[in-house]
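Note that one protein chain of the assembly has been removed; the remaining protein chains are unaltered in position.
Labels A, B and C are assigned to the chains in the order they are written; within every chain, residues are numbered from 1.
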Amino acid sequence: MSITEPILRPDPRSDAESPDDVSTKVDPGGGSDTVRRFLEVRSLTDALAERLSPEDQTPQSMTEASPAKWHRAHVTWFFEEFILRQDPDYAVYDETFRYLFNSYYEAVGERHPRPDRGLVTRPGVRDVTRYREHVDAAMVEALEAGRLDDAALGLVELGCNHEQQHQELLLMDIKHLFSTHAFGPVYVDREPDSPGDPAPIGWREFAGGVHEIGAVGSGFSYDNEGPRHREYLEDFAVSDRLVTNADWLEFMADDGYRRHEFWLSDGWAKVNETGWQAPGYWREEDDGGWTTFTLSGRRPVVPDEPVTHVSFYEADAYARWAGARLPTEFEWEAAAGTLGDARGQLLDPGRCHPGRAGSAMVGEVWEWTASAYLPYPGFVPANGAVGEYNGKFMSDQHVLRGASAVTPMGHERITYRNFFPAASRWVFSGLRLAR
Amino acid sequence: MSITEPILRPDPRSDAESPDDVSTKVDPGGGSDTVRRFLEVRSLTDALAERLSPEDQTPQSMTEASPAKWHRAHVTWFFEEFILRQDPDYAVYDETFRYLFNSYYEAVGERHPRPDRGLVTRPGVRDVTRYREHVDAAMVEALEAGRLDDAALGLVELGCNHEQQHQELLLMDIKHLFSTHAFGPVYVDREPDSPGDPAPIGWREFAGGVHEIGAVGSGFSYDNEGPRHREYLEDFAVSDRLVTNADWLEFMADDGYRRHEFWLSDGWAKVNETGWQAPGYWREEDDGGWTTFTLSGRRPVVPDEPVTHVSFYEADAYARWAGARLPTEFEWEAAAGTLGDARGQLLDPGRCHPGRAGSAMVGEVWEWTASAYLPYPGFVPANGAVGEYNGKFMSDQHVLRGASAVTPMGHERITYRNFFPAASRWVFSGLRLAR
Amino acid sequence: MSITEPILRPDPRSDAESPDDVSTKVDPGGGSDTVRRFLEVRSLTDALAERLSPEDQTPQSMTEASPAKWHRAHVTWFFEEFILRQDPDYAVYDETFRYLFNSYYEAVGERHPRPDRGLVTRPGVRDVTRYREHVDAAMVEALEAGRLDDAALGLVELGCNHEQQHQELLLMDIKHLFSTHAFGPVYVDREPDSPGDPAPIGWREFAGGVHEIGAVGSGFSYDNEGPRHREYLEDFAVSDRLVTNADWLEFMADDGYRRHEFWLSDGWAKVNETGWQAPGYWREEDDGGWTTFTLSGRRPVVPDEPVTHVSFYEADAYARWAGARLPTEFEWEAAAGTLGDARGQLLDPGRCHPGRAGSAMVGEVWEWTASAYLPYPGFVPANGAVGEYNGKFMSDQHVLRGASAVTPMGHERITYRNFFPAASRWVFSGLRLAR
Partner (left out) sequence: MSITEPILRPDPRSDAESPDDVSTKVDPGGGSDTVRRFLEVRSLTDALAERLSPEDQTPQSMTEASPAKWHRAHVTWFFEEFILRQDPDYAVYDETFRYLFNSYYEAVGERHPRPDRGLVTRPGVRDVTRYREHVDAAMVEALEAGRLDDAALGLVELGCNHEQQHQELLLMDIKHLFSTHAFGPVYVDREPDSPGDPAPIGWREFAGGVHEIGAVGSGFSYDNEGPRHREYLEDFAVSDRLVTNADWLEFMADDGYRRHEFWLSDGWAKVNETGWQAPGYWREEDDGGWTTFTLSGRRPVVPDEPVTHVSFYEADAYARWAGARLPTEFEWEAAAGTLGDARGQLLDPGRCHPGRAGSAMVGEVWEWTASAYLPYPGFVPANGAVGEYNGKFMSDQHVLRGASAVTPMGHERITYRNFFPAASRWVFSGLRLAR
């Protein structure tokens, strides 16, 4: 089943997912396709980092973010730790890296404290590059020699997806880091966008009933996307485009940030504590116009672009102001499943910024849903350390669906469940309305 | 429909709940029944406070808690603000109380800062009593004169339920306050319980399918219990009794608090930050035995009592350790609906502590569920300030079902959705397993 | 030697203070004078507390403050702990009070955590009163029976002075507590002051040279007032009156709170962090006028009253703005020693507020000096727990001299060294200029 096929009908294989399966589903294969896939992913990381000086790659601008250098080493550690170390003949590059570049895998052991990742100046950028080359060579050799069994090949695919996630994080983190600089460094040069007029919002209607939700079939998906299961949905509608900057400016003009009646209690507390009065990275200029910080520096806000860098609280308040609500993740998935394979922007390294808000549901900005991030019925994480990948974060986070303009191409899926805490704003996050 | 009837079958009236309804459903009635009901609720509050000195009623031992004196005034303010003030002839007792005793109703206006409730020494206890008498007299007069319309009578019932909630909070808060005292004051004298043997855990099996969930019919319920709607459930089972202190001691003995593999990531962080190694109020004594602080002072832990004062994180970790999971709130409600009207220990002012873990699903301790506290499909809060009662808290909280040994009798319902943040431990909260 | 005698000449007894002496110098005497003195001090505490309800006496409005009830018990504990417990026949009133009412004497043992003093609801006010009566009876009995030796009689005098200090603290703390109440409770009713015109500031000139500083002779003084020793002073002058509210309004009008050049670095950080723009308890009213909270409620600022509730940082900034500086504590003492025994407003329970700024250097408000609170050369604290009275606080605090309108009469001395951290504003603290 292709991920672009409609999913609003029963699937005979929906019971194929048993708790004994590994947490990630993949069609392993080894051989040259896997090598090519592996090297493509790896080289994109290096390409993204090439524009960054050693100094740029070192700091951590907030606890949630990580240094670019750390991202590059951590994704490499993932292959070394979970695949290469299984081979007793593998020569570990540096035993200290297990401590320095483990992110949160308790089962692997002690690790460097997360808030201090920006203090690890050694290894430096050059040594991290050598580490990457060492692991790449060992991986390619193992793949080409056919030494990896199916479980290991599943981990290769997981590792590639993991690295793609970190490519997006690297760009989010660099954007945050650069935004703290008073004089706005530029990550990628690009021409200014010409402003256009957003289209009016229309609605797509969907009939309720029992729907099948979750990943199915032979393509890769994370463990948290399954088991495929049934959800009962009432009739619903979702808007046919994302909320735009122009829409958001109306909300602001209508005192959206100053009227408690639109806000969840925690969101209202956050607004009052932080003084939010516009999306993340926005700034009101002396002439009353608004600019936003982009990976190409500070730019005027473009009206027909989808709004981004809003928190769940803001998205939820906007929806209430608009007389609507956020879709649940199940509604979102059911709706997206009917739309064919249209994709929006996705990662273009020469742009790294959303385009116009179009009709596709995947690819401009991640869309906050009304759903809490919880396990699907029957969810069981994989055994071992990789079981920590997703499951242990299933409390007090909120699901985002779709994908953004910094999500690497091929990493998107309509069953994909992204998740962040309600107050997060450094994600490329926006929203779509439901009713 | 009685709340104890089974709900595992279609309900023809399930479409009765439309978004235009008021947020709380009640069978208004006025007259002497309402007066009697009103006065019963009011007098229980006074009875609970009678054992407390003016000094006991003044402090606030943490931000989440409130002074007993404040509870007594705030529930009174609720009747004055939402009912009596509608009558232009009503003589407001003291205009400053609107500011001092509003809890969180933004629509009512500015209010005293929550963390500083313990600093409001004036009005004193005696004046609060006079305030209560003033409002009671006006309420009884209005009720007996038949001056309240149906909407107002609905608010009377809401106010009574509101006051019952605060009766439970008052006892939770006093327990917390007294527990900070090195020499453990006693709220209620009572004989020690004799320890017994917990029964082995059994399982009740339930068939999946589309289930109707939520409040229905003429009895009172909060707005967040509706609209009644359909949920698709897979087959499931719930344990036939609560987890006991004896069970919990096994978890502790098996290093449950020291093995990351049982814990959600946020829970594990909390354990490491706080040093939790046992439920709230527990203390290891010099002889290695465990005691717990109760409203009758410090007592040895009784093995066959249900464990209580555990956080969601602990409940979730315990369930994982036990090879099980927490039920969702829908599973819980479906299961409880089949069990008739058996009730465990509800508030007995001479005890204020759970009894043995028995077969009833309501009473003893609130039960953490796996569900996040989210709106039911089609949920719309009431208009006006009372619309802030429940809806604005629907993010990052967790649903508890059942009721506890400090929940006033008559306040419990199987559709009742209690909710607290994941780390809360001052609730009388325990758990039941599911699989 | 009277404390009002000039101190600008060598004192033959300056070497009388040896490290072996007890920390406080007192002319013990026992007998009926001591009993009368003891009872007078004790009864003033009760008189000050009489206006406070049990609720008023319970909370702690900030960590630095204490509940009135706690003050009353703590000063009683001091007599019990350090004097009565030496008598094996003494019947301790309640053994738990040793834990509950020890302030900071590490040598006495564990104690109730300071930030939680407001949570100790038991003993209540009535029981604290009984505790006071119990200890008073035992003290009087011991004094009248002549059972106390000289060391113990020294501790009686220390205990009386200790209680006087807490009388001032009780009033400071009640003022702070009441000020947090939106509707400003009144501690003492009193007529509004009529505003007058402050006199122009004049200067008193003093010749430099070697001066003797510190307490001497048979009158009581704290250990930190000695040993009497020599200090070399340059020629200096001090202003002949305190800085007034009228003066302060000029400083404010000249942007004193917004011009960094007047401020110490830590002070400037504090101003920016807290938003200070006027003395403590001041508030700008809608008509642009300023009021201040007093123990008689909120009142318009009176121009010719000494400014009070300013921090060291503000006092220092004001002095720099005025082209002057604060006097050192040695200059202050040398100057005050020449002025005879004139006293300004000391504690009048019917007023509890400074009067006009007059010529006396003692009374009205405590005066910040330029001096850090450090030991005098040769200072050695007393042995045992009472040695913790003063010495262990000798770091990062600032000396205030004089006394305030809430300092009990008879407690003031020109050698008295009061001390508080630089940012404190709940003290009745003002300033005098030097150059």
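The rule is short, and it goes like this: a contact is a pair of C-beta atoms (placed from the backbone, for glycine too) under 8 Å apart; a residue touches a chain by one contact, two chains touch by 3 or more.
The structure presented is a predicted model; accordingly, all values stated were derived computationally and were not measured.
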Visible contact partners (per top-of-document touch definition) of the missing chain: A, C
Residue touching the undisplayed chain, where the options are A:T58, A:T76 or A:S265: A:T58
Contacting the left-out chain in the complete assembly, out of A:V125, A:L169 or A:L295: A:V125
Footprint left on chain C by the chain that the document does not show: 104, 106-107, 210, 229-234, 260-261, 263-268, 312-313, 316, 370-372, 374-375, 377-378, 392-396, 398, 422
Where the unshown chain meets chain A, residue by residue: 53-59, 61, 69, 96, 99-100, 112, 116, 118-122, 124-125, 177, 180-183, 185
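The rule we apply is simple: only the chains that are shown with their structure count from here on.
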Chain B and chain C, separation of their C-alpha mean positions in angstrom: 48
Chain A-chain C separation of Cα centroids, rounded to whole Å: 60
Junction residues of chain A, two or more chains touched: none
